[in-house]
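Supplied in structure tokens, the structure appears directly below.
One protein chain is absent from this view; the other protein chains keep their places.
Up next, chain A:
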């Protein structure tokens, strides 16, 4: 379904929002290599919300996530955090954001524990005990001292996802978090995301598979409809 030229691509709301949106984007446009990926995109994210961004390859899913995380600057429009423009609030966003990109920041030469200790230290230092618990929670008990380059792709993804069991910033932006996970890992992560939203957290993620478990506030944003 393609919208005609002038009207805005407004993402459908499940229920009327009662709380003030935490993160808001207004008339956002994104251009990559002289190609307009999407334009006039509006979106609001309130505590407890979960948003799945879908669309074909190259439709700008990762770009949208990077815009929300403040890693990229939009071509037009703006991202607002608690009603104010993101530009002056980088520190505020950083305190509230947990970003796991397609490349998750895991160093092959470091062990799982060392990787997590550093990634946590960037936000809020975590103790050894907590890190071991988080690794156990993602099924990596016994792999704490193994250099990550010897782990499989799925296990490395689990190391990155162990952060979701450690840090507690409210907003999680996850780019393809289910990549390389096995069935049981996928189910576990879906439950964990749902729990996070039910505790008042927010999740924005891209994935190509349809989630089996989702919170009541789940919404889907199809970027194909917003394509320029």
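As a working rule, contacts are C-beta pairs under 8 Å (C-beta built on N, C-alpha and C of every residue); 3 or more make two chains touch, one makes a residue touch a chain; residues count from 1.
Going forward, contacts and distances are computed from a predicted model.
Asks: UniProt protein name for the omitted subunit, picking from "cytochrome-c oxidase", "Heme exporter protein B", "Na+/H+ antiporter subunit D" or "Carbohydrate ABC transporter substrate-binding protein, CUT1 family"?
Replies: Hidden chain, UniProt protein name: "Heme exporter protein B".
Asks: From the listed residues A:87, A:121, A:168 or A:187, report the one that touches the chain absent from this view.
Replies: In the complete complex, the chain left out is touched by residue A:121.
Asks: Just one of A:58, A:108 or A:200 touches the chain that is missing; which is it?
Replies: Once the missing chain is taken into account, the touching residue is A:108.
Asks: Among the options A:22, A:38, A:99 or A:178, which residue touches the chain absent from this view?
Replies: Answering carefully, the residue with contact to the hidden chain is A:99.
Asks: Hey, which chain A residues sit against the chain that's not shown?
Replies: Touch with the absent chain occurs at residues 66, 69-73, 91, 93-95, 97, 99, 101-110, 114, 117-119, 121-123, 125.
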